[in-house]
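Missing here: one protein chain of the complex. Every other protein chain is in place.
In this document, chain identifiers A and B correspond to the written order of the chains, with residue numbering beginning at 1 in each.
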Amino acid sequence: MKNTHIEKDSGAGKSSASGGGIKQFYAFVKKEFFHIWRDKRTLFILLGIPITQIIIFGFALTNEVKNSKIAIVDLSKDYASRQLIQKISASKYFDYDQRLYAYNEIDPAFKKGKIKMVVVIPQQFGNDLQHINSAKIQLICDGSDPNVATTLATYANAVILDYQMSINQQQKLPYRIESEIRMMYNPELKGAYSFVPGVMALILMLTCAMMTSIAIVKEKEMGTMEVILVSPLQPFGVVVAKAVPYMLLSMVNVMTILLLSVFVLDVPISGNLSLLIAESLLFTITSLALGLLISSVTDSQQVAMLVSLMGMFLPTVVFSGYMFPVENMPVPLQVLSNVVPSKWYYFIVKTIMIKGLGFSYVWKETLILIGMTILLFALSIKNFKTRLA
Amino acid sequence: MRTLFFLLQKEFRQIFRDPAILRIIFMLPTMQLIIIPMAADFEVKNINLAVADHDHSVYSQQLVQKITSSGYFKLIHYSSDYKEAFKEIESDKADIVMEIPVHFERDIVKDDASKLFLSINAVNGMKANLGGAYIQNIIQDFNNEIRVRLVQFPPIPPQTVISTTYSNWFNPFLNYKVFMVPAVLATLLTMVGAFLTALNIVKEKEIGTIEQINVTPIRKHHFILGKLIPFWVLGLVVMTVGLLIMRFVYQIHPVGSIFTIYFFAAIYLLAVLGLGLLVSTFADTQQQAMLISFFLMMIFILLGGLFTPIESMPSWVQKIVWLNPVSYFIEVVRMVILKGSGISDIRNHIFIILGFAVVLNGWAVFNYKKTS
Partner (left out) sequence: MFYGINAGPQQLTGMEKEKSHSVTGSKTGIINSGKVITAEKLTKRFGDFIAVDHISFEVSKGEIFGFLGANGAGKTTAMRMLCGLSIPSSGKATVAGFDVYHETEKIKKSIGYMSQKFSLYEDLTVRENIRFYGGIYGLSNKQIADKTQYLAEHLHLTSQQDTLVKSLPLGWKQKLAFSVAIVHDPAIVFLDEPTGGVDPVTRREFWELIYDASEHGITIFVTTHYMDEAEYCNRVSIMVDGRIEALDTPKQLKEKMDCASMDEVFLHLARKAVRGE
């Protein structure tokens, strides 16, 4: 381990022969392991978070719009309108919940909160269809959720078009352009593809950066830091010893996520598994460096947690691209997102795991991560040195 | 009663002396409310398009023009080399590759039909879906335009045509921020209410001051009230800060009454504080308290309807969501602020949240025993 060969600090008086150093280091790591192992609640949650997230994302969350409650105002009340209503309620996208009788009932219905769209069938609907071959339908959407509104309108349009075609029963229109579509990398449009890499980034951040920083700060808070600093083990060795169990925990989590994603979510690992693991290891070290930096500037656990949340979590969730599309963000935010290490890791994982591409496509990003890691380590060492001096 | 007064005095003093807490009250909402709605724009736009045009005809170029002028698509590559265009998808620069075959124009006119090939990067399912839908809509539109030019339709169309008019209420510009801000506010309040309370109580546990309280004549309910009241007040302060940001930064003017919001928030805070209290009875260290709160928050937020609609979730998940207080608050906040719902509209929500408050606080009180 290179740690025992780092130049001696003025604080830690005792030197250690390399052999003794490794033994002590090992003992320290074991002690840290016991700490974590004994805290079953924390352990349980750290292991449980990725599993829960995967289950939620995999089975519960979907951007697909379906079962939306809608209301219909039928001002025509004839055969044609009833047919249309039947078609609409048969659609899996809609849950025909309410029948409204007048225009002024629409607003209160929306206000009650359940209805997302109202279809208004005008008077003389059937008549118009028969005599002038055209009619108008009004779609009123609750624009609170713009995407749902747009999607519902699109679906409603499709149903109405369907109905229109069933009336016509005509042959095909002339002069057609047909498009043939191929969905790549994710033919079934599963949401899982974009979030599994995100969950990986998140859990690595959580376990490595946050937990490690808290563990180190806790020693500071409890006052046991001094005890450690005068131990034969170099301060840096101590810090690394604290980090090792969390690193291992993270790798366990990564493996869990990959296994779950392959066997439970049916999201295959299209690319090179060893490359993926290597990159994950790299990111683990990056997170550690980040955690180190945080612990070097905070004195209390509460603050460490706060800083972790603000400085790591939020950016990871927001800027990595796994929850929100980065390209939609205002430009300054997009620029900011480049500073967040998770963004690069997310890209790397996506490219390797989902797209199945090789190192040649991610070497730039890997280099950036390595650079960030070195920078973070340098900063933290500098901070630690100034505090110990 | 006097005991409570002294307790509250001490609590408030401690809270205002704690720099971390003050940062949380003001910085956290500000940052979250400013960054998240700006970042959380799910509207699908800026779809990058790479075109491999083998035809170079008037029609093909008109089609590309139409697509790019729609505002949804950005043309980032135009060539006649499919391989080059396809590389753009691989390197994540393009979302869609459209290949226009040779004789595109000729085939439409002569053979009555022509084909287009679209390859869509489906890693982001939603984007692929909507992007595909948009581009197909445009192509259809273009198709109709050509047809109209080539054929003359009589005044009464030979086929029945139903047209739809479409209007959006409450959010005429389909601004996503309008949707996100109220929900972020709800999440914020939950975090402050549950998280802070849990951490605060567990800190006392860790330091040992709880033992000291146990041994005094301070009764269970005094202690709990002494913890709940300050954070309840704090929660309302955060709410106010949030509402101010909403009003002045985002120009969102609540359609409904502010009083309704505060009323519901006051009750909601009781429930959420109860949750924090409950968590504190399960945690021995601040670290544990934080992790447990984080874990719960994560589940609540994900399943709360903040990002994805609850109706789309499988029914077994929806049943779980009934137990999620955050979902009710998000719904109420959106309803009142965007649609102007009133107290009678949210009556059910109020009762449910009251129920939560009673259950959570009761459970916590039951757990928290002074005498072992």
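To be clear about the criterion, a contact is a pair of C-beta atoms (placed from the backbone, for glycine too) under 8 Å apart; a residue touches a chain by one contact, two chains touch by 3 or more.
The structure presented is a predicted model; accordingly, all values stated were derived computationally and were not measured.
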{"item": "Interface partners of the hidden chain - shown chains only, full complex considered", "value": "B"}
{"item": "Of B:Q9, B:Q65, B:T165 or B:N348, the one touching the omitted chain in the full complex", "value": "B:Q9"}
{"item": "Touching the absent chain when the full complex is considered, from B:T216, B:N348 or B:N367", "value": "B:T216"}
{"item": "Touch residues of chain B, complete complex, unshown partner", "value": "2-3, 5-7, 9-10, 13-14, 17-18, 207-209, 211-212, 214-219, 370-372"}
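One rule holds for everything that comes next: only the chains that are shown with their structure count from here on.
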{"item": "Complex interface listing, chain B residues touching chain A", "value": "20, 23-24, 27-28, 31-32, 35-36, 38-46, 89-92, 108-109, 112-130, 132-133, 135-136, 139-140, 142-143, 146-147, 150-151, 156-172, 174-176, 178-179, 199, 203, 282-288, 290-292, 294-295, 298-299, 302-303, 307-309, 311-314, 317, 331, 334-335, 338-342, 345-346"}
{"item": "Residue ranges of chain A in contact with chain B within the complex", "value": "39, 41-42, 45-46, 48-49, 52-53, 56-57, 59-69, 95, 107, 110-113, 116, 129, 132-151, 153-154, 156-157, 160-161, 163-164, 167-168, 170, 173-187, 189-191, 193-194, 214, 218, 300-303, 305-306, 310, 314, 318-319, 323-325, 327-330, 333, 347, 350-351, 354-355, 357, 361"}
